[in-house]
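Just one protein chain is left out here, and the rest sit where they should.
As written, the chains take the letters A and B, and residue 1 is the first residue of each chain.
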Amino acid sequence: MTLAFIWTIQIILVLGLSPLLIGIIKKIKARLQSRQGINLLQPYRDLWKLLHKDEVISTDASWIFKFSPYLIFGLTIFLAINLPVFARLNFPYVGDFLLVAYVLALGTFFLALAGLDIGSAFGGFGSSREMTLASLAEGGLIFSFLVLAIAAKSTNIYAIAGFVSQASVFYLLPIILAAISFVMCLLAENSRYPFDNPSTHLELTMVHEAMILEYSGKRLALIEWAAYNKLFIFAALAAGLFLPFGLSFGAGIFGMLIYLAIFSLKILFIGVLVAVLESTLAKFRFFRLPDLLFTAFILNILAIVLIISL
Amino acid sequence: MAISALPPFNGFFSEWLCFQSLFSGANLGGSLGLTFLLSAGFLAFTSALAAACFVKAFGVSFLARTRSHEAEHAKEAGPAMLSGMGILALLTLVFGVFAGSISGLLAKTSLGLSSLAGSELESVFNFNNLQTPQNFSAVSAPAVFSGLLLAIGVVAAVIYFITRKNKVTANRTWDCGHDIRQGMEITATGFARSIIVIFRGLLKPTKQTSIEYHDDEMRYFPKRQSIDVGRDDVYQHFFYIPLKRVSYWLSEMAKKIQNGNVNLYILYIFATLIILLLITVR
Partner (left out) sequence: MTPILSQFSYIIAIVVFLSAVGFHLSRKNINLVFLYILQSSAIAVLLFIPAIQEMDFLLLLAAVLTLAIKAVFAPYFFLRLIRRHELTFTSNAYLSLPLTLITLALLAGLAYSHVFKSFVDLSGGNMHAVSLAIAAIFVSIFLSINRRGALSQIIGVLSLENTIVALTLFLGVVDSSGLDIGVSFDIGVWVVIAVLFLSMIYKQFGSLDVSTMKKLKEE
């Protein structure tokens, strides 16, 4: 099984399944609110419609506005290669978690710049809020990886996944704490409740949506798809790092198919978890969010203290 | 982008190496390990806050509409100045992509320094990949750069092919029906205000409002209102001013000793003499 073949499959998985994941989450949220909800394939139709629409670009925009969607979408494709889907892979030069965290930060950087580029009031404060939340969530994200990295003695995601699948039960408490804070950072970075409302139409409550308010047509399709991909990538990381079951079914075609099925179940579980969390929590006031993010960071430090003394 | 430690520029790889050394220190355990761990946490927060700072700096200076009269009449600099800046910018990218080889060169220079003589440089540089011992982590700079370029290139090509029949028109920014005015854009103060409020225990922000009313007795319709936001200097507030207060207090105490009464001075000399006699003669 060559490397290129595996990478192609991972890219197709991420690009193809992420709108479905978003559709599932929206459907579950709607059902919990006693609504019918959208069709599961509706996000695909939305992306198709946006790709075939004309665009209107503001006269104030510069090359950053025009270039950012391509960059952000390309980054999610690059990250798709780093996912621990097939953990038998032992290519040690891609898959470092610091790289993953900072490539995500690169995407946020350009999105915030694009929000500033158009010179509207909404884009400005959207960028301000997004950079504030990202700067606080970065520490929590890196440290939840670090908990597992110190336990597994490697920062390669594939090695960490392999370690967690055979860890003794005495690592359970640090892994639980790291998982709780990773879920908090997942909600923060993907603009979900309680950090942001992904389906709001009130500009004063937007963080992520405010920055992309001015985009239209194919660029909006790219940015929306990149946001779906980002949630899928985070879910895949959580599935691979914290729920590492079913990794050892052999390298044949049959084993691969079984592993893909188990992987889809894990992603579905995380999607359901996100939907339930979103339906039960309210969106917090903006200045209560740093408390949440600091909590995530300190839970990680607690987990590392426990691991070092094991 | 290089300062904010974003890949594929050189800042990211130097920060990567920094993190690796802090992580290996965190394995030591005990209070020493905890110090390394907390430093790694501070490093993560610092790089994220630096990214926020440079979004603000770049965005406010260069993007969207101009924010002052001087900026409206700004002209692009001549080719000599541009090429100077351009070469430096290109170097950050080059150092980033070839980080492996350059770190190898730097490691050789540090072997000669006597202060680092006891500790060996622990990293292993393998062609153009950065790798730490015991296979703790590895990252490949050229792979990152080429991967990013390839991904972006493929996306651009595919999208161009799919949407080549679409039109792109230019129009005003969406302004909710009002006219776009200069004050609508966010300023640097506004951008950073959230972060300042979050860390207000350390940064001590100040806000002063003054309002002038049309009718001073009714106070219903303001004529002019101004708000001054500022920030207290952290070092002055926490370090220099308390230091000054302590030294003033000590001087006040010292002042009481020397109050000009001659009898008191003779008493000091006499008391010192007696105490010395009691202590030394046993």
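Keep in mind that, in the parts below, a residue touches a chain if its C-beta (ideal position, glycine included) is under 8 Å from a C-beta of that chain, and two chains touch if they have at least 3 such contacts.
Here the structure is a predicted model, which is why all the values come from computation and not from measurement.
**Q** Just one of A:170, A:254 or A:287 touches the chain that is missing; which is it?
**A** Candidates A:170, A:254 or A:287; residue touching the omitted chain: A:170.
**Q** Taking the full complex into account, what residues of chain A touch the chain not shown?
**A** Looking at chain A, the ones touching the missing chain are residues 169-170, 172-173, 176, 291, 294-295, 298-299, 301-302, 305-306, 309-310.
The working rule: only the chains that are shown with their structure count from here on.
**Q** Report the inter-chain centroid distance for chain A and chain B in whole angstrom, where each centroid is the mean of the CA atoms.
**A** Here the centre of chain B sits 26 Å away from the centre of chain A.
**Q** Which residues, counting only chain A, touch chain B once they are in their complex?
**A** It is residues 51-60, 62, 64, 70-71, 73-75, 77-78, 81, 92-94, 96, 98-99, 102-103, 105-106, 108-109, 112-113, 116-121, 123-125, 127-129, 131-132, 134-136, 138-139, 142-143, 146, 149-150, 153-156, 213-214, 217-218, 222, 286-287, 290, 297, 301, 304-305, 308-309 of chain A that touch chain B.
**Q** Which residues of chain B touch chain A in their complex?
**A** Touching chain A from chain B are residues 1, 4-7, 12, 16, 19, 23, 26-27, 29, 33-34, 37-38, 40-41, 44-45, 47-49, 51-52, 55-56, 58-60, 62-65, 129, 131, 134-140, 143-144, 147-148, 151-156, 159, 162-163, 166-175, 180, 184-186, 190-195, 197-198.
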